[in-house]
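For this depiction, one protein chain was excluded, whereas all remaining protein chains were kept in their positions.
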Amino acid sequence: MEMRLLTLLAIALCLTGSAALAEPKSAGTPDPKLIEDLVVANRVIADLGVVDGFGHISVRHDKDPNRYLMSRSMAPALVKAEDILEYDLDSVAVDAKGQALFLERFIHGEIYKARPDVMAVVHSHSPSVIPFGVSRTRLQPIYHMSSFMGLDVPVFEIREVSGPASDLLVRNAQIGAALAKVLGDKTVVLMRGHGSVTVGISIPQVVFRAYYAEMNARLQSEAIKLGAVTYLTAEEAAASAKTNDALVMRPWELWKRKVMKPE
Amino acid sequence: MEMRLLTLLAIALCLTGSAALAEPKSAGTPDPKLIEDLVVANRVIADLGVVDGFGHISVRHDKDPNRYLMSRSMAPALVKAEDILEYDLDSVAVDAKGQALFLERFIHGEIYKARPDVMAVVHSHSPSVIPFGVSRTRLQPIYHMSSFMGLDVPVFEIREVSGPASDLLVRNAQIGAALAKVLGDKTVVLMRGHGSVTVGISIPQVVFRAYYAEMNARLQSEAIKLGAVTYLTAEEAAASAKTNDALVMRPWELWKRKVMKPE
Amino acid sequence: MEMRLLTLLAIALCLTGSAALAEPKSAGTPDPKLIEDLVVANRVIADLGVVDGFGHISVRHDKDPNRYLMSRSMAPALVKAEDILEYDLDSVAVDAKGQALFLERFIHGEIYKARPDVMAVVHSHSPSVIPFGVSRTRLQPIYHMSSFMGLDVPVFEIREVSGPASDLLVRNAQIGAALAKVLGDKTVVLMRGHGSVTVGISIPQVVFRAYYAEMNARLQSEAIKLGAVTYLTAEEAAASAKTNDALVMRPWELWKRKVMKPE
Partner (left out) sequence: MEMRLLTLLAIALCLTGSAALAEPKSAGTPDPKLIEDLVVANRVIADLGVVDGFGHISVRHDKDPNRYLMSRSMAPALVKAEDILEYDLDSVAVDAKGQALFLERFIHGEIYKARPDVMAVVHSHSPSVIPFGVSRTRLQPIYHMSSFMGLDVPVFEIREVSGPASDLLVRNAQIGAALAKVLGDKTVVLMRGHGSVTVGISIPQVVFRAYYAEMNARLQSEAIKLGAVTYLTAEEAAASAKTNDALVMRPWELWKRKVMKPE
C-alpha cells in the first residue's frame, strides 16, 4: 500500500513538474527598487540587442543570498513586475504561479552557488559573441570598455558534460555546475554553439558587461581582419576595470531613460 | 466551327490571365485566426528584415489541404486581411479579384504538393543568406537557434531546369517542382542568385526559421573569418530542433506585439 | 571703353555666380505629380540610407526634355516642393531664387544630354558601394534584384579629366561629360574615392536601382569572403532586368508609405 502511494506521488510530481518539488519558502518581499531595476534591465538588454526573444537576466534576492529573482519563461522585452518569480539556488521556483519556467534557469542558480560575489547574471545569444564560441580565436579585450574580461574569455564545451547528442541547453543543475566551473572567477563565459553568460555585482554592472562583451566581439572581429592586434595587458585590463566599475551608472541612466520613455 | 470557338476561348484565356484557367472552387472561409496570423506574419517578416518590398509567406488552408492562402502581389508590410487570396495547389487563385498575383506563387503550391507535412512557406531574399547561395560554402548551423537546418542546407541551381538565360524566377509549376525536389525533406533551400525558401508546420514556426536562417548566415560568415568552425553535429541539431519546436511561441508573442503596436 | 564694360560684366558675372549666365527660360510648370514624386524620392533615398546629408536626385522635365528638376543645395531628407528648381541641360537654374545650387549638378545635366533615354538620376555616396570604387574588384550582380547592372559596373577615375589634385567633385560640364562617357549605356557608374551615379527611366526605377546597387555591394562583399562567386550571366541579367522593370511599383508603394506616414 505504501509502495502504491509513493508511486502515485511520483506520478503527481511528474505531472505538476518542477514546481512540485517541495516548493521552497520565500525569503520575503524583495526591495521594490530591485524588482523595478530587474524589469528595466530586461527591456534594456532587449533594446541594446543583447537578447531577442530569448535570453534572461536574474538578480540575487536582497533579503536572502540563497534566493534569486528572474522572470517566468517569456521574451525579456515584455517582462513586467508581476512576471518576476523567486527561485532557490537549486532553481526551484518558490511559487511558479502555474507559469512555464526557463529551461536554463540552472545557469543562474549554479553560478549563484559557486560565486558568492555574483549578484546578477545575464544569459544571452548576443550575435557577435557567437562566432568566438565556435572558433579557436579567443575573445580578448581590445579596448578599455571591455577590460572586465581580463586577459581572455573561457569557452564552455557542453559535449564534455552532456555528451555528443545534447540539445545544447543547460537544462539541469549538473550542467549548470559544469558551466560555473568553466566560468571560474571570470566575468564572462562563452558557450559553444549557443551563447554566453555574464556576471556582475549589480544589475547595472552586469548589463554594462553584457553590452560591451558584445561590442568587443564585433570590434575584435574587425580588428583581426586588419592584421596583428594589440590587446590590453592583464595589468591594463585590471586597472581599467577598476575605473569603469565606478562609471556604470552613466550608461545605465541613459539606457533606462530610453526604455522608460512614454511611447 | 468548334475549332474557331476553341481558338476564341484560348485567346480569351490568355487575355484574362491565370485567373481564367477554370477557376477552382473555394474550400470555404478559413478560420479568421489563421488569416489574422498570416497578416501579422507578413508584417513581422518585414519588421525583422527577412523581406523588404519583395518576398511572400503562405499558409495551408485549414479546411482543405489542397488549398493555400497568400496575399495578392504586394509588399508584405502593407498586407491586410482583404488582400489574402485562396489558391489551389496548381497555384491558381480561387478568386483573383482582378488583382495581380505573385509570379512565383508556384514555389508555394509545388511545395505543398510535395510535402504534406508542410503547413507554411516563406520565400525571401533575406540578405545574409544570399552569399551562401552563390558560393561553395554551405550554410550550416553554428548555434542551437538554427538547429532546424540539420547538417546543412541544399542549394537550388535554376540553370538545371530553366537553362542558362532565365530571369531566375520560379514562374511555373515545373520550376516549382524542381525546387521542391531539391528541398527534399529539409526545412530550408537556397536559390542561387536569388534567395531562399523556408518551410514549417505553422506560421510561428516558419517565421522563426526564416529569421534564424538569416541570423545563422550572418554569424557563420563572421565565424568563418575567425578560423575553423565547430558546427552542430547531426545529433545535436536534431535534439535541439525538437526542443526549439516547443518554444516558437515565445519570440512570436514578442514579434506580434511589436508590429501590432498602435503608432 | 567697351573693354572696360566687358571687364565689369565679367566681374558682375563672377559675383552673382552661376545664376547670372543668361538665365534660361522655363519650360513651364511641371506636372504636380512629378514634383510630388521627386519630393517623396528625396525622403525615400534618405530613409533607405542611400544618401545622408549629401547626394541628390533629379528628374527630367515632363514638358521639355531639355530641362530637369532638382532641389536647391540641401539635405535630401528635408526637401519640400518649394525647394525644387528647374535647370537647363547646361545645369543653369531657370530661377535660382537666390539659393545655393549643388556644385555637382553637372552630373545630371551632362547625363541627360548624353542619354535621351534617361529620365531620372541619383548621385549618392551610398556606403557599401564606395569600397568597389577604390579597389580592383568590379561590382557585379550576384542576385536578380541587381540584374540591371548587367555584367559589371564601370568606374570613373576623375584624375583622368581633372588631374592629380582635384577636390574630386564633378564641378563643371567637362567633368560631367567625361563621367557620362564612362557611364555609356549602363545603369550605374562608380566614382573613385567619391560615390556613384544611377540612372533610370522613371523616379521609382532609379530609386529601385540606387537601393539595390547598394544592397548588391554589401552582399557581394560578403560573398567574396566566402570564396568563388557565381555571378549572373549577361543573359540572366538581361532577362531578369526586364522582369524587374515591371515590378518597381511594388517597393515604391512601400517606401512612399513609410516616409509619408504622419509622425
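We just call them A, B and C in the order they show up, numbering each chain from 1.
In this section, a contact is a pair of C-beta atoms (placed from the backbone, for glycine too) under 8 Å apart; a residue touches a chain by one contact, two chains touch by 3 or more.
Keep in mind that this is a model prediction, so the values were computed, not measured.
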| item | value |
| --- | --- |
| Partner chains on view for the chain not depicted | A, C |
| Contact partner of the left-out chain, one of C:81, C:134 or C:234 | C:134 |
| Among C:74, C:151 or C:201, residue touching the chain not depicted | C:74 |
| Chain not shown, touching residues in chain A | 142-145, 147, 215, 218-220, 222-223, 225-233, 235-236, 238-240, 242-243, 247, 250-255, 257, 261 |
| Residues of chain C (touch criterion as defined above) contacting the omitted chain | 52-54, 73-75, 77-78, 103, 125, 127-128, 130-137, 164-169, 192-195, 221, 224-225, 263 |
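Here is the rule we use: only the chains that are shown with their structure count from here on.
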| item | value |
| --- | --- |
| Copy pair chain B, chain C: interface residue numbering same or different (half cut) | different |
| Closest chain to global C-alpha mean, per-chain Cα centroids | B |
| Geometric centre distance via CA averages, chain C-chain B, whole Å | 35 |
| Mean-CA-position distance for chain C and chain A (Å) | 50 |
| Interface hub residues of chain C, defined as touching at least two other chains | none |
